[in-house]
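Only one protein chain is missing; all other protein chains are in place.
Up next is chain A:
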């Protein structure tokens, strides 16, 4: 809106708007954490059970799989591409690993195979997209469908169960009463923090996402960075497949298939731009925690399970709208 302002009053007005715009930008950059605190507070006030340590622990446990999956996906989003195959990778790599394990493969080798299979699919995706210029949206969608279908073919509709304790320890075990599962999840975020902030690969990732042509002209091997990004995404999808199978103690036919939209939403709410070049890992962490808190919160508040999906969708909707408004506001 254009407002006609008397010149005499204009100077103080400018100063004031400066102050408030600084606060707004500070708030909006951490919007996901604010929403998270707000969500926990509201749910805690409505039902004090929410503040109990066991629920808070439960939040971390339940976030782990989504968290690791989203951390991988964020790499691909930052280079301005997308990876829809991750839930397929998660499902099939866990399926093939546990399938072989139940036929006598050592549990540790099974874990290695699960992660390596994810890595392999990631590299294939990367090569097809970077070198053969396949459209990421369709290529990864197809890859995801192939893998989900492959899991069905492998299991013939039955669940794979009966895993050794050593295999499921990471998902079900605890040290000094604290569950193990959040540890690998938080470690992944710590490592990625350093990779993004301090390494050549991290910097190249953001340069490639921000302007691939510029990065190329400056001597950055853009194709290789893209392949690496998909490789990280695939490997972490495999790893989260292992975590989920260890936590559930089974690999079902539709294993992890409901995670895809949540992982995309978590990344975007966490401030990762779908057009590439923008994002930080603490935001992603906030994003996955927020989504989990909402889901658990709705259950704790006793909202009928028939409404949970809808309420979850509505919350994602609100968070994304807040994010979009922030982007618009900060344009100038």
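Methods note: contacts are C-beta pairs under 8 Å (C-beta built on N, C-alpha and C of every residue); 3 or more make two chains touch, one makes a residue touch a chain; residues count from 1.
Here, contacts and distances are computed from a predicted model.
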item: Missing subunit (named according to UniProt) among the choices "Sugar ABC transporter ATP-binding protein", "Spore germination protein KA", "Response regulator receiver domain-containing protein" or "Carrier domain-containing protein"; value: "Sugar ABC transporter ATP-binding protein"
item: Omitted-chain contact residue, chosen from A:167, A:185 or A:206; value: A:206
item: Residue of A:109, A:161 or A:217 touching the missing chain in the full complex; value: A:217
item: Sites on chain A contacted by the missing partner chain, in the whole complex; value: 1-5, 7, 10, 14, 18, 21-22, 198-201, 203-204, 206-207, 210-211, 213-221, 277-278, 332
